[in-house]
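Only a single protein chain was left out; the remaining protein chains are all shown in position.
Note that the chains take the letters A, B, C and D in the order they are written out, and that residue 1 is the start of every chain.
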Amino acid sequence: MEAFLFFSCGALMLLGGVMMVLQRSAVVAALWLVFAFIAASGVFAALSAPFLAIMQVLVYAGAIMVLFLFVIMMLQGPVLEGERKRLALPMWPAVAIPPVAVLVLVGSWLSRRHAEALPVQPAGFGSPGQVADLLLGRYLLAFELISIVLLVAIIGALALGNRERKLPWS
Amino acid sequence: MHSPVSESVIQESLLRWIVLLPLLGAAINGLLNRRLPRAAVGAIACGSVGLSFVLSLTAFLRLAALPAESRLLVDTVAKWIGFGPLRVDMGFAMDPLNAVMALIVTGVGFLIHVYSLGYMSHDKGFQRFFTYLNLFIFSMMTLILGENLLMLFVGWEGVGLCSYLLISFWFNEEANAIAGKKAFVVNRVGDFGFLLGLFLLGATLLPHLGAGEGLFSFQVMQRHADVLAPAATAIALLLFVGATGKSAQIPLYIWLPDAMAGPTPVSALIHAATMVTAGVYMIARMNFLFVLSPAAMHVVAIVGAATALLAATIAMTQNDIKKVLAYSTVSQLGYMMLACGVGAFSAGIFHVMTHAFFKALLFLGSGSVIHAMSGEQDMRVMGGLSKKLPITFWTFLAGTFAIAGVFPLAGFFSKDEILWKAFSGQGGGVGLYAVAFLVAGLTAFYMMRLVVLTFHGQNRASAEVRHHIHESPRSMTMPLVVLAVLSVVGGWIGWPAFLGGSNRFDQWLEPVFAGGGQMVAAAAGHGAALVEHGAAVAEHGGQALAEGAAAAHGGGHGNVGLERGMAAASLAWGLLGLSLGYLVYSRRTKVADKVRGFAGGWPYRVLLNKYYVDEAYDGAFIRPGFRLSKTVLWKTVDAGVIDGLLVNGSALVVAVFGSLLRLLQNGLVRFYAWSFTVGVAVFVVYLSLKG
Amino acid sequence: MVVTLNHCLLLAAGIFVVGMTGFVVRRNALVMLMCIELMLSAVNIVFAAFSRQNGDASGHVFVLMNFAVAAAEAAIGLAILVEIYRRRRTVDVDELKSLME
Amino acid sequence: MSFITDHILSWVTFLPLAGSLLLWTVVRREGPARLFALAVALADFVLSLHLWFHFDAKSGLDQFVERAAWLADGRISYSMGMDGISLMLAMLTTLLGPIVILSTWRAVTDRVPEFMGFLLLLQAAMLGTFFARDMLLFYVFWEAMLIPMYFIIGVWGGQRRLYAAVKFFIFTMVGSVFMLVGIIYMYFHAGSMDLSAFLALDLPRQAQLWLFAAFFLAFAIKVPLFPLHTWLPDAHVEAPTAGSVILAGVLLKMGTYGMLRFAMPLFPQGVVTFAPLISTLAVIGIIYGALVALVQPDVKKLVAYSSVSHLGFAVLGLFSLTTMGVAGSLFQMLAHGLSTGALFLLVGVIYERRHTREIAQFGGLAHGMPVYATIFLITTLASIGLPGMAGFVAEFMILFGTFNSPTLAHGRLLTVLAATGVVLGAIYMLWMYQRVFLGRRDNPKNEGLPDLSRRELVVLLPLVLFMFWLGVRPGIVLDRVEASIERVLAPLAIEGAAPAAHEASLTAPALDLPDGQGRFVYGNPEMR
Partner (left out) sequence: MNGFIAPAIGDQIGVLLPYLIVAGGGLLVMLVDALVRTKRKDHLSFLTMAVLLLSVLAQMRGGFGGESVVLSGMLTVGDYSRYFNFLFVGCAVLTTVFAGAAFERSGRQRPEFFPLLLFCVLGMMVLAAASDLLTVFLGIETMSLSLYVLAGGVRGNVRSAEAGFKYLLLGGFASAFLLMGMALLYGFSGGTAFSDIARALAAGASDRGLAVLGGGLMLIGFGFKVAMVPFHMWTPDVYDGAPAYVSGFMATAVKAAGFAILARFACLMQPQLAFSWYPVLVGLAIVTMSVGNLVALAQNNIKRLLAWSSIAHAGYLLVGIVTLISPAAGNSGQMMLGREVGESAGAALLFYLLAYSLMNLAAFGIVGALSKADKEADEIERYAGLSRRKPLAAAVLAIAMLSLAGIPPMVGFMSKFYLFSAVVRAGLVPLAIVGVINSLVSVYYYLRVIVVMYMKQPEDGGYDSADTVAVSAAAVLAGLVLLLGVMPDSVHRAAQEIFRQITF
């Protein structure tokens, strides 16, 4: 079950990613990304991370991707002229060599180890409670900092998005 | 200086004033310059030199009062250069040799100063002229009285400088300036040899110095002459290179004729009577060294003889009155060198003295002529001046006979002694004698030519010039007269033994040069030098009897008959030259026409153009040197290779690299990301291979 | 068939490289931002896998933080993008060339 | 007074610095700025007289020593000292200071306070370089010299001043950065930046060679030694008169000073190995500089190339490795400082009047400007080493030293070649003199030029006086430097035997270190 979930969702996620890259339309790409994210939540589930699986759907596929789609709509669905053309042929090797090299090397390098099955974790591992404990205990600082990060994002978005030269409250 | 060990050195602080008085005069005239009236300038200049002459005379008398072996006055002023073992004092010394020189220089110098009062009276640069002239006397006296070779060198360069200044005195003419520069530079070439000689001498001597001994002191050098023996030839030749520059010998004589660009008193003083003899003096001064090297002596003799001949031939064709005299001077200097080269130092110095008298006289006389001719120097437009310039003419004639060696004028004695020594001295022989003999005739010939062209016949100048011809003022004629008297009687002091005299001059100098002879004997005693030398002497003449020691004593007294015969021959030969000159240039005989016809051909042109030596130097050294400097060194090496290729080139390479790398910064985010991925790939590849 | 750590890592590597390549080849700024999101999710998988492997839930916390940061980044990125679009009427990064040598 | 005399070196060094700071901040008006700068320079000269009169000539040790911890727990210190060598060059510097300032009275009218400030700053840096006995301190002063000189050339210079200024800066930097690496390298072996600690070091041969090369490059560029000289003509031609005077007068001596003070005693092996090469380059420089000077159409450039020739003599003297040659070299530094400094001042005089330096533009100047012509001639003669003037003593001792050098195998040949420089010197200088001053005054623009003013005379006369004084009484210098030179050369053990035989003695230089300057032993013994 776990293995099936992992491999199938993993494959779908990869598919989603590849399709996103290959799509010319930003809207379709975004949808493929949502697809990949949902598959990712399956992968999380397979890796004994139920809370993450839920959050993946809620936050990523839900919130973030909606944001993307919203922007795409706002910009009237940009499908770029330039991207209608394929990348020039001579460019392909140059573009492909680094990722392929990375993939091949990392892959071959990793495949020699960690071949045993992942250990089974006790129930409650990765549950919201456990994560919350960590978040409010050991990682309290992170929790506080992430709030600042989000605050920065808010201020930034507000500041950038405003046509006038002042913040809404100013 | 003559005695190897001089315990009995006599301090005489008079000497420094002999030297310094002219400097003082120069300083006053130079600094106050135009604020002084001319009369005062003249008085200061002549006065200082005159006083210097008086002091020289005083010192001379003091010296003469001493016993012959200890005739040495020393005046050490201060330490000059003192560093480690190198110690050179600033000091003066007087012995019989430089006493004679001092008297000649201050005496003749004084006369020429007086003459200049008249000659330069209308010149704008009156003050400047006398400043330079005084400065010259100062330098010359430093040269002569300097206690060591380095002091001599100071004077040596000083007179060179003054010569430069005075040759280009009328610097408005570029040619004069060029002549001055040429004189200085050619002298510097000689100094190059001189300096190297100094170094070699110093290097040889330095390890052997005792405490407190000055390195280049003549006394010290003489004392340690034995250690110099191994390097004597090299040192002597190098010093001789210096002498060829100063005394206008082959190959560096070329500056002297050009030096006539200066005012005539300058030619008389510097380029005839005094400075140019410095080389001869230096060799005489260093006689103890030169005699150690027969080879070097031989070179000196040959160069001297060759110079004498060369210059005399050129002198026959020159049309400029001063040029003739200049070549004559070169020729006479050759005589002096020849004398030194055959070991007859005292004969050389004797000729220096007599030559100073009659050549100064001749130059001053020519100056008087030029003065009368409103500055004209070309003899072709002169003629017939004897009536208008009687004093000049008669004194000039005296000088001419003196230089031609007419008995019993001064020139006869000195020239005859040299001729005799060329035959009989160390390394002398028929060859040298023949050359010297030939030159004597030539000298008489061209001098007569000069007299005839100038004073005889009709005047060929323009009416205006002719109108102005007048005898010179008293200040100019007085020195002429004095010098004429000296030219006549000045030689009597060296009345030779074979004519019943005792050659007082020779005796006076004998202590100075005896040391050298002893040195030769000593050195010869040590090694092969004597054998060779003796053999050479034996080979060379009827005077096979002349042994080393005897030769060193200034010639034997053996063969009076031969000496007398040769003297008579040379006198006759001189008279023949004079007559021939008179015939050729005053009366149009067939012989004369033939000679002229021949002389008008290529030999004449070659001589007129001084054998094209200047042109040869120009083509061989000067032009290629300039071309090398400009096109190769400056434009190619400096600007091209070093600056262009290496400096700017490397800068360019760097800049090009920068510009190329800059092109990568194309503003494309994707390209940036791509290069990022390349970096990552490299990183990962490396780490995974390594880790 | 069991899930090994290796599988997780290879999957993550694959997704990561796809995202990376997409970032390089796509000219649409929006898609580039999405590619970054994809790469981040690859990272998340690694975190989750190691959490599981080591029995340590702090990896999960890390992933959560990642979510938040990704969201913040997307927000700001999109905000700037909108600003650029307003002026340039394009989201083609190849046309953002006012800054170059 | 003791608070001055106790720290006299610091006072002498930093007084001009203080002056320059005031010039940049407080004294901002032209007239007062000139006077103030002159006053400061004169005061500095007066202070430096204290050094002259209280210097103990018998001792070759550093005197007036000051020492205070600066960095790294005192391993790098503010260490100042002065021996005879430093004394001479420092006196030259302080003497030229007021002269230079006075010489720019009329020449510089633009941004006067800044200009004067830079001059004083330069003076401070130069003095510091001569006094520093800590390598880092030395380096700081050494580099700090660049800045004011750079500005002087670049701001107040001629047409191509930018090129010249940058070239000057970069050239000099090229050498000094490698020296910096060398200094740092030695620092970690000596454990201290103190010069005495460096001297006490005993480095293997290979290291010595590399370090010598690094140090020497820096100094050779500064000298400048052929073929590193091409910055010099540009810098000189473009620099304002004051800049040229200081450049020629003092700055070039930094190179030879550095060789003598640092490169030679620190790396005997390097010296012995490279001396033949270096002396050959020096001789090439002598002849090359003279020949190129010969064909220059610009007076200033001619004088600049003559510097290449003259400094070639100085380097030759140093690497004769005889005390005499070295003393001659030091003397040459002074003589060249005086004569070439004066020449640049004189060129500046005519440039102020005619705004050109092209020889072809002149001719017959002696007619209207007799005093100027006379002083120019005297200086020319000093420059070509006429006996009785300073240059002669220098050249004589250098050539004599080289001739006698026991270590240079081809010393005599080099002497012969170098002596041709004496001849060539006369040619190019006198030819220039002839073309500028003699002959007819053909160019109407040269008519009516005023002769030297009183101020210009005051500027030039001291230099002329010293040219003669040093030529006639060289003892005032030689007596004061003899002990110092011997001490500096002690590590080289130059008793005349073949250097190889001295390997043993080279490895343990017998130095009497002054109190408080004991040897430092530091660091990992394996690395030493």
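The rule is simple: a residue touches a chain if its C-beta (ideal position, glycine included) is under 8 Å from a C-beta of that chain, and two chains touch if they have at least 3 such contacts.
Keep in mind the model is a prediction, meaning the values are calculated, not measured.
Student: Can you list the shown chains that the absent chain is in touch with?
Tutor: A, B, C, D
Student: From the list D:Ala72, D:Ala360, D:Ala409 or D:Leu465, which touches the chain that is not on show?
Tutor: D:Ala72
Student: Looking at D:Ile4, D:Val46, D:Leu162 or D:Leu465, which residue reaches the missing chain?
Tutor: Checking the options D:Ile4, D:Val46, D:Leu162 or D:Leu465, the one contacting the hidden chain is D:Leu162.
Student: Residues of chain C in contact with the chain that isn't shown?
Tutor: Residue positions of chain C that touch the missing chain: 5, 12, 16, 19-20, 23, 29, 32-33, 36, 39-40, 42-43, 46-47, 49-50, 53-54, 56, 58-59, 61-62, 65-66, 69, 72-73, 76-77, 80-81, 83-84, 87-88, 93, 96, 98-101.
Student: Taking the full complex into account, what residues of chain A touch the chain not shown?
Tutor: 106, 109, 113-114, 133, 136-142, 144-146, 148-149, 151-153, 155-156, 158-160, 162, 165-167, 169-170
Student: Spell out, residue by residue, where the missing chain touches chain B.
Tutor: Residues of chain B in touch with the missing chain: 651, 654-655, 657-659, 661-662, 664-665, 667, 669, 671-673, 675-676, 678-680, 683-684, 686-688, 690-691.
As a convention for this text, only the chains that are shown with their structure count from here on.
Student: Measure off the straight-line distance from the CA centroid of chain A to the CA centroid of chain B, and report it in whole Å.
Tutor: Distance between chain centres: 103 Å.
Student: From the mean C-alpha coordinate of chain B to that of chain C, what's the distance rounded to whole Å?
Tutor: 98
Student: Distance-wise, how many Å sit between the C-alpha centres of chain A and chain D, to the nearest whole number?
Tutor: The mean C-alpha positions of chain A and chain D differ by 70 Å.
Student: Quick check on chain A: which residues sit in contact with 2+ other chains?
Tutor: Where chain A meets two or more other chains at a single residue, that happens at 95, 99, 102, 106.
Student: I need the residues of chain D touching at least two other chains; which ones are they?
Tutor: none
Student: For the complex, give me every residue of chain B touching chain A.
Tutor: Per the touch definition, chain B meets chain A at residues 674, 677-678, 680-681, 684-685, 688.
Student: Could you pull out which chain C residues touch chain B in their complex?
Tutor: 20, 23-27, 32, 93-94, 96-101
Student: Of all residues in chain A, which touch chain C in the complex?
Tutor: 2-3, 6-7, 10, 13-14, 17-18, 20-21, 23, 26, 29-30, 33, 36-37, 40, 43-44, 46-49, 51-52, 55-56, 59-60, 63-64, 67-68, 71-72, 74-75, 78, 80-83, 87, 95-96, 99, 102-103, 106-107, 110-111, 113-119, 121, 125-126, 130-131, 134-135, 138-139, 142, 146, 149-150, 152-154, 156-157, 160-161
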